[in-house]
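Mind having a look at this structure? Questions to follow.
Yeah, one chain of the complex is gone here, protein chain that is, but the others are all in their spots.
Order of writing sets the labels: A, B and C. Residues in every chain begin at 1.
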Amino acid sequence: MKQTLFTAGGDLRQIYASNKLAGRFNVQITGFEKDVFISESIRYIDFDDMSQCFADYLLLPMPVSADGIILNAPYSKNSISLSSIISTVKKGGIIFGGKIDSKSRDFFEKSGFETIDYIEREEFSVLNAVPTAEGAVQIALEEMPTTLSGSEVLITGHGRITKVLIKILKAMGCKITVAARKYSDLAWAEVFGCRTIHIYEIQKTISDMSLVINTVPAMVLDKSILERADPDCLIIDLASKPGGVDFSAAAKLGIKVIWALGLPGKTAPVTSGEIIADTVINILSERGLLYE
Amino acid sequence: MKQTLFTAGGDLRQIYASNKLAGRFNVQITGFEKDVFISESIRYIDFDDMSQCFADYLLLPMPVSADGIILNAPYSKNSISLSSIISTVKKGGIIFGGKIDSKSRDFFEKSGFETIDYIEREEFSVLNAVPTAEGAVQIALEEMPTTLSGSEVLITGHGRITKVLIKILKAMGCKITVAARKYSDLAWAEVFGCRTIHIYEIQKTISDMSLVINTVPAMVLDKSILERADPDCLIIDLASKPGGVDFSAAAKLGIKVIWALGLPGKTAPVTSGEIIADTVINILSERGLLYE
Amino acid sequence: MKQTLFTAGGDLRQIYASNKLAGRFNVQITGFEKDVFISESIRYIDFDDMSQCFADYLLLPMPVSADGIILNAPYSKNSISLSSIISTVKKGGIIFGGKIDSKSRDFFEKSGFETIDYIEREEFSVLNAVPTAEGAVQIALEEMPTTLSGSEVLITGHGRITKVLIKILKAMGCKITVAARKYSDLAWAEVFGCRTIHIYEIQKTISDMSLVINTVPAMVLDKSILERADPDCLIIDLASKPGGVDFSAAAKLGIKVIWALGLPGKTAPVTSGEIIADTVINILSERGLLYE
Partner (left out) sequence: MKQTLFTAGGDLRQIYASNKLAGRFNVQITGFEKDVFISESIRYIDFDDMSQCFADYLLLPMPVSADGIILNAPYSKNSISLSSIISTVKKGGIIFGGKIDSKSRDFFEKSGFETIDYIEREEFSVLNAVPTAEGAVQIALEEMPTTLSGSEVLITGHGRITKVLIKILKAMGCKITVAARKYSDLAWAEVFGCRTIHIYEIQKTISDMSLVINTVPAMVLDKSILERADPDCLIIDLASKPGGVDFSAAAKLGIKVIWALGLPGKTAPVTSGEIIADTVINILSERGLLYE
């Protein structure tokens, strides 16, 4: 018999995650009264019927809650409390969520549920590097008056997103320079066909660039560097707060900066939801909790 | 001493072509009274001063004229006649233009000027395949709710644009099927890592596709094929008139079709202008008319 | 009922072609008395039993014959005449062969058989570009004391083999320069990420090269160019006779030249045979002579 997974709250990604999970679980969902299409393979549970549920797993959105009390549920007309939502899980069940704040986590654990944050899984970050990189490429295509082919592109930092960006942008014919700190990162970028510079050498080469993509969450593109940049250069900042660009200096210099956060959910919500589903499946599979 | 090249009319591409040509020629330009930035390396000629010009070459836009009488000059406040514009070229000069209609061509040739259509050059088409392919990728990224990575993509036809699309989309992780007529085209697509089908087999495979890019200027995606497609499938039609899709059938079936014509000028006007410049340089270089 | 295809003579490729064809035809074979493994799906016909055969098609090797009289059959102990071999085909049958000399062709046609040379098919050349390119890469890997990654490589000519070489060598991290004559070929090579030079400019850049691969069947790398090359440079000549390198000048200068002809049959005999089979299938399919 199939296990039951209850999903609640969040945005469209939660729906797409549920669609993918519906193949392996009885999926029940709540928190989407507002005009959203729910496929037939999923059972919609009204707010008042939640007390009838005894799910094996509860899948919560990213983030789970703003205050540790009320579920993040923008598509719901109701205010759903975390305490009401955990009543849908049977004893010994597991609660999955994204970016779980400490207050919510404490509450779940004190209520006796194992709590797992899927965004802490390495494969979650790896898979999300793809929609992030595609989103950055989309922005570059939209904003630049030239082709990417033949463009001089600087990428700062050499993490997962950079590796995916290199793969795509090389095929598009970009001339890529990677700026990083560690010699091993520079070696990798070289192996994948990029020129490399140490991150403190950016000012030597910035003036040649038509596109700069920053992935480092630290002040990498400061005023002294921006002053040397071509005013027509486009900067895409993918780093989480506080970002890696001196935005006000850029504004004064007339350099366009696009600070693009949360790209996966925006540019590829379906894939983004499916990545959540895949990660949950991996976690359960690893623990031997999935029966084919 | 540098030769003189006079450019007139057209849109921003004409400006970008002129900028690139300014390195090799004395470039004079007219037809841009409306709020357009002209770099200092180019000399602007007022409408009334054209009679003072004795250029070696005249570079006209694409298309040259709608009626064979008046120059295509949307950024000009004046109506510029072809007869006034050719007065800027000295005897024995060459007139370059794009998509030159037969009436204009007759007029130029009867006036004693050799007339060359740069869009008939093979390298012009090759180079323009890049902005066209990038434009198609941009549309796909904008419209699809999934990543391109992992998507099933059908490309119909196997010309220049398809070859560039394959290069980019393979690197982005698409699963590509190419539909073409000639065995040698199918062999090429296979060599470049695509599955292949004969063009009359599209209906067998269309239902698996998330994205279809048509490059064939003939009714390839007719009603009987569209009926088998997934309604969520995105169709991008790159074929010139009459296009390759039964648009009204698609509309009835709720399938989104984007008919994307003239992508180079829209998505990469700078590159598009530079391709015109490069083609003109190649033509003159081939004839030994360029002195380094 | 399956049609019958008779294959005779040639080397191992003929066996591999037969193996692939055995799925669609009753395949009979002769000309391999010498220690060669014939799979059970193929029926071996002894020399003396050929008169019992009434095949629909006859598949002959590449080349068919050295003299227009005796079949090219190096694995046979017997000397097989063309006249005896065509007795295996029924009236109205088709004879396929590779590099059919005019004397053999005349004989077949006068005997009433349609005669088709598979090497004249465009897809045959396209598909064979792959084993040729792989063979060239193998030689480079064997001969060079450096990695291909990071090497400066010059490829002369821009035909099918060059296009496949660019795909592989770019991924291996080579810095490729393509030398060609036509602007459209140079444009293609540029689109695929190569630097480009006109073929008459080779002498300007030859000294930087660690590897030169010639695909042009004309004297491209003459003495004056070789004198400027690095003596450690490796030259691989893929051009058919007379080749594109001044071999004696290279020898005097101590430059290693490997003239690699017939690579597909040598480095990938199985694939090479299967390409023959695929081409025959395409030809028959095109004519509506294949029943699934």
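One rule holds in what follows: a contact is a pair of C-beta atoms (placed from the backbone, for glycine too) under 8 Å apart; a residue touches a chain by one contact, two chains touch by 3 or more.
Nothing here was measured: the structure is a model prediction, and the numbers come from that model.
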Notebook entry, point to check: Thinking of the complex as a whole, which visible chains are touched by the chain that is not shown?
Noted result: A, B, C
Checklist line | Contact residue for the chain not shown (choose from A:E123, A:D208 or A:D230) | finding: A:E123
Check: In the full complex, which of C:P63, C:P217 or C:P269 touches the chain missing from this view?
Finding: C:P269
Checklist line | Full-complex contact with the absent chain, from C:I45, C:A73, C:I116 or C:V130 | finding: C:V130
Next item on the list: Kindly state which of the options C:G92, C:P145 or C:G288 is in contact with the chain not pictured.
Entry: C:P145
Item checked: Missing-chain contacts mapped onto chain C -> 130-131, 134-135, 137-138, 141-142, 144-150, 167-168, 170-173, 267-271
Next item on the list: Against the chain that's been left off, what residues of chain A make contact? List them.
Entry: 121-123, 125-127, 129-130, 164, 167, 182-184, 186-188, 190-192, 282, 286
Next item on the list: Since one chain isn't shown, list which residues of chain B touch it in the complete complex.
Entry: 149, 170, 173, 191, 193
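Definition applied: only the chains that are shown with their structure count from here on.
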Next item on the list: Could you name all chains that are in contact with chain B and with chain C at the same time?
Entry: A
Check: Taking each chain's centre as the mean of its CA atoms, how far is chain A from chain B in angstrom?
Finding: 37
Check: Distance-wise, how many Å sit between the C-alpha centres of chain A and chain C, to the nearest whole number?
Finding: 50
Item checked: Multi-partner residues of chain C (at least 2 other chains) -> 191
